[in-house]
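With one protein chain withheld, the remaining protein chains of the complex are depicted in position.
Coming up: chain A.
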Amino acid sequence: MPKITIDNLSFAYPDTSTEALKEIQLTIEPGEFVAITGATGAGKSTLLRCINGIIPHFQPGTLQGAVYLETSAGRSAVGRVSTPHLARYIGSVFDDPEGQIVSPIVEEEIAFALENTGVDPTQMDERIQHALDDCGIAHLRQHPTNRLSGGQKQRVAIAAALALAPSILILDEPTSELDPDGTEAVLHVLSELHRQRGITVIIVEQKINLLAPLCDRLVLMDQGRIVLEGPPRQVLRQADVFTQLGIELPVPARLMHALVKEGALPPLDSPGAPPVPLTVDEAYTLSQALLTGS
């Protein structure tokens, strides 16, 4: 299980005057679930592209610093490993459900990565089934890929990325084109994969209200920099940073901030302060405790 170290990473696209990433410093432990958010143009996609090798292998530009994958066997810079080789470690899912599916039938799409990496064909059926089961889409195995809903497509894309059993899964706004049901299905798959298989998940998302309860770490980006990062309960304390960056604070956290402001709860950094609620349930419990005075 590789650890990801991003060391002083800066990147500028060709013919642009400002850097899309500025001196990013971040370490992601094996098995961590990291959610990255920020306003449009903050550099989130660019950061993901540096981790999965799209930068520099596909996208030209000026790159400084490096992203390293560290295993017990040693560490290697992503920029020095070819994209196909990286596929064994890193699975990538992009934001457009359309563009990333290359096969006409679901099972062929899953088999694609297996074929590319020279997996013995006699083992493929089982591994395809496994990947489909993991994503809850076993019933779609023989389906034509162009007749899937957006949510189904994204789950196929995730299953396809999972076929190689990568230890890291990288997703760029995988739910941006999905309805609430599709979004929930995709996020459910991710949290199960993370919980059961210990996969490292790095996801860029706007819907942090849904991700805060799932992730180990929340990263806020703005203008190419990481502005704030840490466990979600800690990050969500800094309501002012959210306001400043124009990112909407999840409702449970907002409720708590309102209660603190009203004086109903002690200030967040005082010793007896309760943790920031991440879900509606937690917010409900907190309000109930207030009402009953305990």
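Quick notes on this one:
Definition applied: a contact is a pair of C-beta atoms (placed from the backbone, for glycine too) under 8 Å apart; a residue touches a chain by one contact, two chains touch by 3 or more; residues count from 1.
We adopt the following convention: contacts and distances are computed from a predicted model.
Think of the chain that is not pictured: of "Oxidoreductase", "Cytochrome d ubiquinol oxidase subunit II", "Energy-coupling factor transport system permease protein" or "Electron transfer flavoprotein subunit alpha/FixB family protein", UniProt labels it "Energy-coupling factor transport system permease protein".
Considering A:R88, A:R141 or A:R254, the position touching the chain not shown turns out to be A:R88 (whole complex).
Considering A:A111, A:I199, A:L218 or A:V276, the position touching the chain not shown turns out to be A:A111 (whole complex).
Contact with the chain that does not appear here is found for just one residue of A:C50, A:L69, A:L164 or A:L268, A:L164.
The chain omitted from view is touched by exactly one of A:P14, A:G74 or A:G99, namely A:G99.
Taking the complete complex into account, residues 52-54, 57-58, 82-88, 90-92, 94, 96, 99-104, 107-108, 111-121, 124, 128, 144, 146, 160-161, 163-164 of chain A touch the chain not shown.
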